[in-house]
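Removed: one protein chain of the complex. Kept in place: all other protein chains.
First chain written, first letter: the chains are A and B, and each begins at residue 1.
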Amino acid sequence: MLDFLTNLFRREESSRSQAKERLRLVLMSDRVALAPETFDLMKGEMLSVLQRYLDVDEHGIDVHFENAERRFMLYANIPVTNIKTSEEIEAERHRYAVGGNGNGAHASGGTGTRRRRRRRRNRNAAAPNGDMASPPSPAVEPYAQASNGFAPPEIEADEPNSSL
Amino acid sequence: MKGNIFVVTSGKGGVGKTTTTANLGVALARLGKQVALVDADIGLRNLDLVLGLEKRIVYDVVDLAEGRCQPRQALIKDKRLPGLFLMPAAQTKDKESVSEAQMARVVHALGADFDAVLIDCPAGIEHGFRNAVAGADEAILVTMPEVSAIRDADRIIGMLGTRRTRVVVNRVRPEMVKTGDMLSVDDVAEILGREILGVVPDDEEVIDTTNRGQPVALDATRRLAAIYSTMARRLLGEDIPALELLDDGLWSRIRRIMVGQR
Partner (left out) sequence: MSNEVREHADELLALQAPPQESAPDVSEAQPSEQATPPPAAPPSVEAQEQPRKRSRTRERKAVSGRAIVVTSGKGGVGKTTVTANLGAALADSGKRVAVVDADVGLRNLDVVMGLENRVRMHSLDVIEERCTLDEALVRDRVRRSLMLLPAAQNRDKDEIDPEDMQDLIEELQGTFDIVLIDCPAGIEQGFRNAVAGAQEAIIVTTPEVSAVRDADRVAGLLPNDMPARLIINRLRPQLVRKGTMMSVDDVLEILRLDLVGVVPDDKEVIVATNRGNPVIDISTSPTGAAIRRIASRLLGEQVPIPDFPAQQAWFARVLSGVRFPRPPSAKG
């Protein structure tokens, strides 16, 4: 039924705008598939931020993109095991405000198929207070913020900051 | 400008890489430059055919790469223009006969002797593509306003690294853009996010000139010749704003149509 309505709608728009729309979505999907390390970085940073407020079951995490009929969605299903108290949250924020960047030393939750992530985790584990010895990780511009949906992912060196 | 080495690529086949390579080469030569065109489509060569030089091939790029001849022997001098040379591909070998390092050496050597080197890249992203790109400083990405072509172009952009990449939007049909049946040049520029080197309308003259081995840019009276000439001048560093075609009324109307304004 949704298909029928979608097609009905589409018949009235020019094939040019339909082509443009389809291209926009398919290219997002293509570009994401072509940058798995970037995607891992993004997921890692998301988790770091969440873990300041929540404890999560890292083995149950499912984060992925989906290309639906007209929208490109990021789905994140994250089992929460505990909500931190305000004191704990305050302590975390204080820790991150002092000299760290937003990435911290979270576990990846996956089986670590990317060698780069394991190396970085070990390096950070050696400097548990998030001191300046860890090199700043590149920030990733979330797709939701791309100005026109077409900007390809770019990895830039980032200044240490405390928020995503 | 000495030694700038361009790869003319696309990802998608059939969008006009070879035609663009041939015509840009002719246009550059007509501007007085020394130009070497290299056919990197080993096994499926066509640049020779498009230039009408297919009967004069003795040595090819594989012979040169394997040291069976001197560079000058593998270069065919075009008799129509003083600065235009072709290094043909081998037809009976396959693309694995030449390595990326060998191709890079060949084109760098050419780059030292010529004002411009244009490498005609095969379709796809396999060994032949990697060879063609290996020695290039910059890329000319040819595409058309069509979904598959642009998707492939986007993929290619990701494989060109930090090379300056400029887009040729080929085979545009202004009447279809106007009726909303074809993506506009603006659409393409927005989607790919790269500077536009030029816009070439679809033209049946291209078939005719290919059949006869006389690239359309040879004939100054043809409208496409002016377009290629403008592109060539931009390649040489002249700052001509994109889409400034000839200034008679017909062209400015077509220009408006092609950018999707109604």
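The criterion applied here is as follows: contacts are C-beta pairs under 8 Å (C-beta built on N, C-alpha and C of every residue); 3 or more make two chains touch, one makes a residue touch a chain.
Owing to the predicted nature of the structure, the values given are computational and were not obtained by experimental measurement.
Q: Tell me which residue among B:146, B:190 or B:219 touches the hidden chain in the full complex.
A: Checking the options B:146, B:190 or B:219, the one contacting the hidden chain is B:146.
Q: To test your reading of the contact rule: which positions on chain A touch the chain that is missing from view?
A: Interface with the chain not displayed, on the chain A side: 3, 10, 15-16, 18-19, 22, 25-26, 29-30, 32-34, 36, 39, 43, 61-69, 75, 77, 108-111, 113.
Q: What is the set of chain B residues that contact the non-displayed chain in the whole complex?
A: Missing-chain contacts on chain B: residues 11-15, 18, 43-44, 46, 49-50, 91, 94-96, 122-128, 146-148, 151-152, 155, 173, 176, 181-183, 204, 207-208, 210-211.
One rule holds in what follows: only the chains that are shown with their structure count from here on.
Q: Return the distance between the CA-based centres of chain A and chain B, expressed in whole Å.
A: The computed centroid separation for chain A versus chain B comes out at 39 Å.
Q: Note which residues of chain B are touching chain A in the complex, please.
A: Counting only chain B, the residues touching chain A are 147, 150-151, 154-155, 157-158, 177, 179-184, 187, 190-193, 260.
Q: With touch defined as at the start, can you tell me which chain A residues reach chain B in the complex?
A: 14-17, 19-20, 22-24, 26-27, 30-31, 34, 148, 150-152
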